[in-house]
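With one protein chain held back, the other chains of the complex are shown just where they sit.
Going in written order, the chains are labelled A, B and C, and every chain counts its residues from 1.
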Amino acid sequence: MPDVSPTKWHLAHTTWFFETFVLEKWQKSFRPFRPEYRVLFNSYYQRVGDQYPRPRRGLLTRPSLDEVLEYRTNVDTAVVELLDGRAGDAEVEAVIELGLHHEQQHQELILTDIKHVLSHNPTNPIYASRAGSPATVTTPQSWLAHDGGVCRIGYDGGGFSFDNECPRHRCFIEPFELASRPVTNAEFAAFIDDGGYQRADLWLADGWAMVVAEGWTAPLYWERSDSGWQQFTLAGRSPVHVDEPVCHVSYYEAEAYARWAGARLPTEQEWEVVAAEMPVEGNFVDSCVFHPRPAPSSAVPAQLYGDVWEWTASAYSPYPGFHTFAGALGEYNGKFMCNQFVLRGGSCATPQSHIRPTYRNFFPPAARWQFSGLRLARSRVG
Amino acid sequence: MPDVSPTKWHLAHTTWFFETFVLEKWQKSFRPFRPEYRVLFNSYYQRVGDQYPRPRRGLLTRPSLDEVLEYRTNVDTAVVELLDGRAGDAEVEAVIELGLHHEQQHQELILTDIKHVLSHNPTNPIYASRAGSPATVTTPQSWLAHDGGVCRIGYDGGGFSFDNECPRHRCFIEPFELASRPVTNAEFAAFIDDGGYQRADLWLADGWAMVVAEGWTAPLYWERSDSGWQQFTLAGRSPVHVDEPVCHVSYYEAEAYARWAGARLPTEQEWEVVAAEMPVEGNFVDSCVFHPRPAPSSAVPAQLYGDVWEWTASAYSPYPGFHTFAGALGEYNGKFMCNQFVLRGGSCATPQSHIRPTYRNFFPPAARWQFSGLRLARSRVG
Amino acid sequence: MPDVSPTKWHLAHTTWFFETFVLEKWQKSFRPFRPEYRVLFNSYYQRVGDQYPRPRRGLLTRPSLDEVLEYRTNVDTAVVELLDGRAGDAEVEAVIELGLHHEQQHQELILTDIKHVLSHNPTNPIYASRAGSPATVTTPQSWLAHDGGVCRIGYDGGGFSFDNECPRHRCFIEPFELASRPVTNAEFAAFIDDGGYQRADLWLADGWAMVVAEGWTAPLYWERSDSGWQQFTLAGRSPVHVDEPVCHVSYYEAEAYARWAGARLPTEQEWEVVAAEMPVEGNFVDSCVFHPRPAPSSAVPAQLYGDVWEWTASAYSPYPGFHTFAGALGEYNGKFMCNQFVLRGGSCATPQSHIRPTYRNFFPPAARWQFSGLRLARSRVG
Partner (left out) sequence: MPDVSPTKWHLAHTTWFFETFVLEKWQKSFRPFRPEYRVLFNSYYQRVGDQYPRPRRGLLTRPSLDEVLEYRTNVDTAVVELLDGRAGDAEVEAVIELGLHHEQQHQELILTDIKHVLSHNPTNPIYASRAGSPATVTTPQSWLAHDGGVCRIGYDGGGFSFDNECPRHRCFIEPFELASRPVTNAEFAAFIDDGGYQRADLWLADGWAMVVAEGWTAPLYWERSDSGWQQFTLAGRSPVHVDEPVCHVSYYEAEAYARWAGARLPTEQEWEVVAAEMPVEGNFVDSCVFHPRPAPSSAVPAQLYGDVWEWTASAYSPYPGFHTFAGALGEYNGKFMCNQFVLRGGSCATPQSHIRPTYRNFFPPAARWQFSGLRLARSRVG
């Protein structure tokens, strides 16, 4: 899979980010750790120069892991020194803070990429064993009504945010209802049993083309066995748990499921006005479960944060008045605002401190290897 | 090009539409003209059955043109008879009206497909000669300010509209400015001269990948010659006229141009609130020019209708409360609401009676063979 | 299918051959009929200049058929005039003779290309009706023994031959046996019934990859129906006749069948030493049947000439001492001596006067749209 990178590459790339955007700019008498790393560990920054081809990252038998760790130590030390010498320099601190959030994103990718690679391995490897079996809590779905109107979304807080969350701005939302929790595996299995993957009329045209071309018949990592659906997880193969949120579905599958269920996906505006009222709590990577858990029966709405990223109906577009970061860092988010959809809320592989109500994740509609699920919505007009 | 179909196919497909959705449903003792046409001339209606593969349409040496014309006459006669017998039947009339608008869309595609096929022909064919040379009128661009606020867009009139224009609904628009006329060839040539097609930082990531993969260096049909830019038109090859709106650019090129110009594309909401105030007049197919004309110096804003379809910044998405047409006709528009962008206003190949302020055309961002251009916008906040 | 060209293109290309290699070289004050035809109708002669891309030949709505026929008349007239004026000029005559043989090759391709295009047409068109049904003559296969030894193959006669048939040379052939007639449809159907298309061990690795990738389950143009195998022919759809030679199989299928049958394909040397003793008679295009016929019960060996081209085990390679024609005509045969296999004997679509015992046809091993079948052989040593 061309989207998947080796762990070693992620480790080096996040360090490359600090070396390139901090040390190279502000360190006196800067000299690169190794000049060839400039190309090797550049992901997609055209203004920084060439990039090593993404599909070839798996071929990098060298540098060794030890060399990469040495690179990390070396750069980390220099960044700390620099920071000591420029305490209070807002510009320096802003880029270092961005680098830390960037590293959090790659922590999540390391987990999803490892999961993808291990899933192809017939020796059935286990990344991290899981103690005990998940609780069985079947929580019915209810609908939460919202009156809409002129609302404000987007970031304007005092702390950190990415450029794509700004500026905070007004939008008009027609009255709608949002589901109290994400769609579960049991619900998604009913879609499958009803011929969901065989009925063209349930799908977007591009989605149906993917179903046919890729032979999709279930979410990624699901396999039908004599005893029912099995799934590959970071704790190895296990039965699909009926009460867990469905996971590893593409936008196409999320959208088709919603149509089958007589509903639709929420827009990101709808999602945010509800989520903004809720505390950012949930099953994040911090809990070391590395897998979504069933919805608790108490909280309503439940699981807006953590467990699974929730596909929204919103194509990833700039907010009115959007400006990218200056310079090469302007390539961070803006140039991907095409052919992608927004996901919200973070997952069981996301650091809790990384997520905000205004946080916009985005992936192409066919992507399935992230911990991506869905929550239903429906309109009250039209 | 897999998107391009032979004229004969268009002629038969528009008749197939009437046969399938009108005669088959309402004609007593209906018998298909030829049963195999059911598959042969079905474009993409999954619920009507199989479709003949689009890329193979060019292979259809049979039926002959005479047989297709006989098919058309036969079905047209039956539809007129049916209509006579059911005058005032709103349901029948609605589908026939839809079929007429459908045929107008294919009239435009016939012209753009012919242009594409002829452009590959080294004998330099002429579809229709053009009398006289176009006027030279260099009209400077100005900015029209709009205060935004809660606006209403979408269709609610008494006549015909497609499902994707409905329902009429509220949206919030931040203050913005819209350019008084589309971008011209002279302006676009300045972008090229400034290295527009060589600078990755001006492009969306997917757009830059297309530039590299396809070797784009100018709009479709442009060729550099010793005496300057030449273009292929339906009137043969001719110099690129500096004052005409630039045409046959993809969304990627439109978006990159706008960034280079320090502006952006308008959203479809911004476009519509301005255009709704203007009469639907302009250079449509009815003028038989088959090519965009320079902006008149008098009208402001100019050329919102006709000349060139204008790419907007809006991904093609459902309006709040959107419902598709019932039955197989529900596949008309809804299933394409992914990976496409909205274009507005019609072109020199569109019938004038086909266009409304609320009309939403849509194409994938890489499409260039339609008469597609752009108009700039900019935000007054952010 | 990129290998297939429109009839109009074949008609123009064969005339282009005379214009380019005869008129342009020897006609005084030569002026091309239309300069753009030089590129448009050049098939693959690099030394003559650019070529119009093969897969786009189907897009050539212009020149019209009338213009092509005018081109043919014009060039033909000029060639006849030239020939009159240079009677006895061996060099001129040789190229004209080559052009005539070239045109015979394209006459066969016109038929196979028409068959391929019509086969995709759901209206089930008929190119030429066939009177009566074929005789039912089940002729058993026997083996003809040959002692081998030092043999001579290749052309050295007084008349015309292609360069790839020369020079006549010696080869050593180990003792072998050749089947008395080609493999029939009944025999090939037994291979299918025995799981021939499901058993990887019967196939060359590349052949098995094609079976899997293309989903081959029978020869091209065969379809299974409730009443047994049907096939598309130039006379429309009809049942597969058990006694006819199997046709439209690739080298891969021919080779797999032979392995399944406990035999092998003959080398072209083995084929030629047997065929050289036989008259060049059989079911050629001259009989206007356009389809192979059952083997007669009388002749042994039967059908070495006509009916179906016979795949040999021989990769298409140069004979010892091979020289190409001089100049651009050297591209006629030599540059294809790689990744192709030799077929011998002509088919029901080949003009009888076109075939010699030494004639070497060649196609890539996956090609199936020619009238290609097979005859078995086996070794008497090893």
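Operating definition for what follows: a residue touches a chain if its C-beta (ideal position, glycine included) is under 8 Å from a C-beta of that chain, and two chains touch if they have at least 3 such contacts.
Computed from a predicted structure; not experimentally measured.
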Neighbouring displayed chains - absent chain, whole complex: A, C
From C:Y52, C:Y71, C:W203 or C:F232, residue that would touch the chain that is not displayed: C:W203
Of A:L40, A:C166 or A:V289, the residue in touch with the unshown chain: A:L40
Chain C residues that touch the omitted chain in the full complex: 44, 46-47, 150, 166-167, 169-174, 176, 200-201, 203-208, 251-252, 255, 264, 267, 313-315, 317-323, 330-331, 335-339, 365, 379, 381-382
Missing-chain contacts mapped onto chain A: 34, 36, 39-40, 52, 56, 58-63, 117-118, 120-125
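One rule holds in what follows: only the chains that are shown with their structure count from here on.
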Approximate Å spacing (C-alpha centroids) for the pair chain A, chain C: 57
Whole-Å gap separating chain A and chain B, where each centre is the average of the chain's CA atoms: 35
Where chain B touches two or more other chains, by residue: none
